[in-house]
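A single protein chain has been omitted; all remaining protein chains appear in their positions.
So, chain A:
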Amino acid sequence: MADSMEGVITTSDSEPTVSESSKVVNDIKANFALLERAVTQFDARFTLRALRSISSLRKRLTASVLAEAITLAYPQGSERGLELIRVTGEDPSNIPSNGKTGKVENGKKGEEPIPEIDVYLSILIMVYLYDSKKYQEGAEFSSDLVDSIRELNRRTLDTLGSKAYFYFQLFHEGLDPKAPSKLSPVVDIRVKLLAALRSAVLRKDLDTQASVTTLLLRNYLSTDDNNQAHLLVGQTQFPSTAPNNQVARYFYYLGRIRAIQLAYTEAHEHLTSATRKAPSNATAAGFYQASMKFLVVVELLMGDIPDRALFSQPKLEVALEPYFRLVQAVRVGDLQNFARVVQQHSSSFVKDGTHTLILRLRQNVIKTGIRMLSLSYSRISLRDICIRLGLESEESAEYIVDKAVRDGVIEADVDHEKGYMQTKQAGDVYATREPGEAFHERIRACLALHDESVKAMRFPMNQHRLELKNAQEARERERELAKEIQDGDIDEDDAGGEFEGL
């Protein structure tokens, strides 16, 4: 639907036809009602629903559509309304005065709309400004907006506010000089973001807290301030009830930080969570690819080889092609080929920010090479190892083998006098605890999944009371229950179950 709309817009010379633009305005208007309901019923779900429609509105937004929506929301002659229209780039005096209808729609004559609608419209304006690459205007507008949101301090604004901070950061990233320059405007906005984080925590505003935390991490990583990012993670708590998308982002950044610090096991855990939590629809393919790239490199650094099936996923096939070549080189343990692949694709690795991690892979290539040798030969001279791995000297080869033995890469003995490596007979894995541990891991994961899904179930509020309208019946059941408990053939756990069933 959105796609076909886009097609129409481009063919009809950028100005949408009247019916289309009025349709968009109607969509926006429908969201006003949702926002009002969110405020009166104090339920953030309606706000979320309004926000969710942004992605479908996004492609159809134009300055005139926005201006029309604004005139609908604000009474005629409202200062704020005129200001918003000016930001969109339309001339307020050109707007056909349909202010009257606006008042009627709102039902309140001459009154300013609730702040939620104001912020919602501002978010739409920011989306429009960002898509039309007006970063400077966007940066100024968003700074004012986040300030006013902080002053308003309304809990019903929380979800909208977190979105506003998101664009606030995006606009500043677009300004020159771009990160990683230390003079980039992103460095200046850290003060504001940190202040926002502090107030969000104090006000128990979980949405803003989660989104500002991820934004700060993104901000720090963009200028390579890994230490600050690490400290931020150590000093703050990420809300456990944060929206899924924020959690995915948080894990992604956390994984990156840990990978830089060589904590590969942790990095692997976080990046796996990030890729699993990544939304599966097409809009978030970029995030999925980016986190997958890091995951592949971290897996290689841990000495694992990622599954081949991973690279044939339609979403990843093209984007991960350089990484596929990399995995092939590491798997074979061929140093020359590895160097060639890194050289060939270095520009795309630099762009992805994985090149520093990839440079560390050299030692893994050597390790794999040694493992291959120890698997194929029961006894091999150090000179042959040296030749096959392309090393500088036999002495180097001996030390490398020593280290591989200590790190548990291979099971072997080295004879210094005669200069050879002798592989030990591999033991029977099934005689050890390993299979048991692997099973335990999996069973635990399944149980945790079950627990999580039980926790995630939602029940409509107060619904059970409706069913209990018949008070007589309820009392009867209670009496029955009491009798059963007295009889003693029901224990506490089961009683709890009964109550849930009511």
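Keep this in mind: contacts are C-beta pairs under 8 Å (C-beta built on N, C-alpha and C of every residue); 3 or more make two chains touch, one makes a residue touch a chain; residues count from 1.
Basically, contacts and distances are computed from a predicted model.
One chain of this complex is left out of the view, and of "Probable Ufm1-specific protease 2", "PCI domain-containing protein", "Telomere length regulation protein TEL2 homolog" or "Porcupine O-acyltransferase", the protein name its UniProt record gives is "PCI domain-containing protein". Of the candidate positions A:S148, A:T236, A:S381 or A:S396, contact with the unshown chain belongs to A:S396. Set against the missing chain, the residues A:G77, A:G286 or A:G436 yield one that touches it, A:G436. As for the chain not pictured, it touches chain A at residues 180-183, 224-227, 230, 260-263, 350, 353, 355-356, 359-360, 362-363, 366, 391-393, 395-396, 398-406, 412-417, 432-433, 436, 440, 443, 447, 450.
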